[in-house]
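Showing just some of the chains, left in place.
Order as written gives the chain letters A and B; numbering starts at 1 within each chain.
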Amino acid sequence: MAASQPTPFRKTVETFTAGARTLPQRYFVAPEIFAEEQVKIFGRQWVCVGHQSQLAKAGDYLVQEVAGESLILVRDLQGTVQGFYNVCRHRGTRLCETASGHGAAIQCPYHAWTYALDGRLVGAPHMDDGPRFEKADYSLHAVRLALWEGFIFVSLSDLVPPLEKVFTPLAGKFGHWNLPLLRSARRIEYDVSANWKLVFENYSECYHCPGVHPLLSKVSPSDSAENDLTEGPFLGGFMAIKQGKSLTMSGEACARAVGDIKAEDHARVFYYSIFPNMLLSMHPDYVMVHQLWPQSPARTLIQCDWFFHPDASGSDPSGYNPEDAIEFWDVTNKQDWHVCELSQKGIESRAYQPGPYSPRESVPAAWDREYLRQLG
Amino acid sequence: MAASQPTPFRKTVETFTAGARTLPQRYFVAPEIFAEEQVKIFGRQWVCVGHQSQLAKAGDYLVQEVAGESLILVRDLQGTVQGFYNVCRHRGTRLCETASGHGAAIQCPYHAWTYALDGRLVGAPHMDDGPRFEKADYSLHAVRLALWEGFIFVSLSDLVPPLEKVFTPLAGKFGHWNLPLLRSARRIEYDVSANWKLVFENYSECYHCPGVHPLLSKVSPSDSAENDLTEGPFLGGFMAIKQGKSLTMSGEACARAVGDIKAEDHARVFYYSIFPNMLLSMHPDYVMVHQLWPQSPARTLIQCDWFFHPDASGSDPSGYNPEDAIEFWDVTNKQDWHVCELSQKGIESRAYQPGPYSPRESVPAAWDREYLRQLG
């Protein structure tokens, strides 16, 4: 009978003395905080739900889930993008079953109530046989919807200012990248066993890059970050791309430039986190966008799109090989999700205490501060 | 930056002014209400658990779960159908593991305690070696059990009147269909992701038939319903079957008549909902019975049996092809479960509000009223 006699672990008071520290455990595990986030953040703030290019023609629709709510996003006959709850006004039936589609109207599969693309009820069999019934009382329930640089945002609440106002800090900032006109070549969906905040924190620093992303580190030095937005709901800046290289498997540019990129920006990749659910990664030859959808304290769905110039094609002199970029980031994404999942597991331990952010993790620290402000 | 500016959705007060409306959301999603239903309805009322033909001989047994309780239904040596909790009186072990079977006694697989078919403990090894032990103190726990038209009903409570009294409104009503003697040719079990009440509401109207059931609508006009029971725990009536047709895939009768069916009833199908878990669908050539077993607010198991005349056989001049009926209703059942599942999804939305029942949905409205009365 003999063994080591270490001092047993004792939980100490959370202190934030010498520099910023990671968030306390409860923010990553407590169902109450998750519920609060769904109400105060995802059920209130403007969240990105797609891009207008996904609704090319009148009648095209998307279905997207936001804070547990299934929403229909549809282009109406006037060309306006509309957003509705996916709920029939008769007996509550879900109207659209597929993630995307096209139709001249929205018809309920149960009793055939029919809505125009702008949400007005236009058909309700036999309802006139009974007590006074006004179709005008039964339009689809609308959601607030606005566009920013071609991306579609919704807010489930009327408590936040108009999108235009909220996005003032970014006004005109990304004009060179031609965002409203780009088109997604591919979407990959990831199911990540980690809290959504770990994904933001991970995106916001490259302190982890040397060990986690050997491929990325080879073409973009991990210590090259220059951030211009360092506090608030929009955070980020650029990192250098090595001369003549691209963030692709081959190291070559994979498509014509997405826009009228400035000379110096041809050797830069811009990373911005847009609170609370969008990661915007602008390369000279493509733009990657992540949408984050928290499912539980320990699970996040992530939709990742790769956008290219609308005219990019195989006959371009500069070439067009979207898979070269997609594979590069698919590999890199999975490396990130893996360490996020390990963090989630470790943070669930009683031994976890907020740890010290390094000087290279000032952006995650700023993101945490903004998050705490938004949670109120 | 430009988009539509619809009025954002605001939850209005639930009103039931001009005509009946669907139930509020909480009845379909709240765990508390589900628990209350299990106690006040499924753990109290008489519920259908099978048919006496399933227990042909002494020693035949069925296992059925009711309100989370596994029950043994067994025919004893006197020919009486008995019902017991599936729990050994020694250390609580589950006694019968299979859904049905046959045995001369009920023996515990753990320590071999043995019970007679009437529930008396008749063997308990070594119990006499210790302190005074009376076998008579350790009979199986019985449940209230009664028969109606050959169907076996149980009640887990002694707070409800005898079955005979409860079923007075139906006394003698279905004599022509020969129900006590029929035999099930087949059972199909369905696992439906919808609240059990949506299944009753669906069964109670044919407003949805034109869109949802093209096959059924062809042989039984959706506007032909004539209901004779329109308030209370038993609801329904008949719908017309087109001249010379049957509710089968082929459109032909698939078996000899189940009983001494009246001439006019040869062109009718009778649909009755029997609160809280039975749907009784009587055709001239077969009887279909659904038993509903709520598993959670959003999940219901459904057992569906197709009963035929006990002497039906392939040598009948009228033919005997049970699959012709089974496939017809299996297709139709699945169409119904699908729209019930869509309703469940939509009703879970914050945008759901009770909607207006049409004049063709008076029976679902009556069913809802009865449900609210039973919940008390």
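One rule holds in what follows: contacts are C-beta pairs under 8 Å (C-beta built on N, C-alpha and C of every residue); 3 or more make two chains touch, one makes a residue touch a chain.
Since this is a predicted model, take the numbers as computed values, not measurements.
Count of copies in the whole complex in this file: 3, from one repeated sequence with 2 chains shown in place.
Note that in this section only the chains that are shown with their structure count from here on.
A separation of 46 Å divides the Cα centre of subunit A from that of subunit B. Within the complex, the subunit A residues that touch subunit B are 68-70, 80-83, 85-95, 97, 109-112, 119, 124-127, 129-133, 138, 141-148, 155-158, 163-164, 167.
Within the complex formed with subunit A, the residues of subunit B that make contact are 1-9, 18-19, 22, 201, 207-208, 210-212, 339, 342-343, 345-353, 355-356, 358-360.
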